[in-house]
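Note that this complex is displayed minus one protein chain, with the remaining chains in position.
Moving on, here comes chain A:
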């Protein structure tokens, strides 16, 4: 059954839909508003006054910069690792048939299906068993486990739509393996890789659970925010940072959506 086209929905349905959307997005707006409040110890509504002084304060706090830079570096390197491994793995799985192919496919996707806390505990005990001290690289490894998945899923979907004879055609016309990759494979999977890469970056950038288990003394931006909420001092600084995080993660996801909207869905965006 389907509702008749052209006939407008009843008012009650419209109201319900509006309420749903408001419930989802009003809290976000509140966060933005509190970034401008003059009250620094607690969040009171309505804000007693509006100011932009917290932007300057945030700018001058070294701990914010440290956390931000750590998060950006972790996200960038995890994404780079994911792009390389995810592409290679998806190429292997979709271009050849071998024993255990389905199993490998499942094992690659598993980290995103597992609760982050399981991944986190597993990695933490593995690191301590192997006597690997917690560092920047342990965070990167933790994040790479789920970043690989989104790149892999996007690339596999694209490979599936790419005709296998295209690669043979390229070889037939005189291109060796590298030339074929550079001139045929890469242009055909480029947008899928871009979408997967941006999504991976966004996932890594706001990740808390796995990071909690794999980080040592360092604080990534989301963890810094959690700590900051407990402190009574300069509360709106957190809100300013939250605004930045929303923008930094929203823009790539929007871009990924527009780049791949005709065709692939952004697999794994539910993490």
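Rule of thumb we're sticking to: contacts are C-beta pairs under 8 Å (C-beta built on N, C-alpha and C of every residue); 3 or more make two chains touch, one makes a residue touch a chain; residues count from 1.
Here, contacts and distances are computed from a predicted model.
Asker: Looking at UniProt, which of "Quinoprotein dehydrogenase-associated SoxYZ-like carrier", "NADH-quinone oxidoreductase subunit K", "Putative spermidine/putrescine transport system ATP-binding protein" or "Dihydroxyacetone kinase subunit L" names the chain we cannot see?
Answerer: Result for the unshown chain: "Putative spermidine/putrescine transport system ATP-binding protein".
Asker: Of the residues A:169, A:226 or A:250, which one touches the chain left out of the display?
Answerer: A:169
Asker: Could you pull out which residues of chain A are in touch with the chain that's been left out?
Answerer: 163, 165-166, 168-176, 179, 183-184, 187-188
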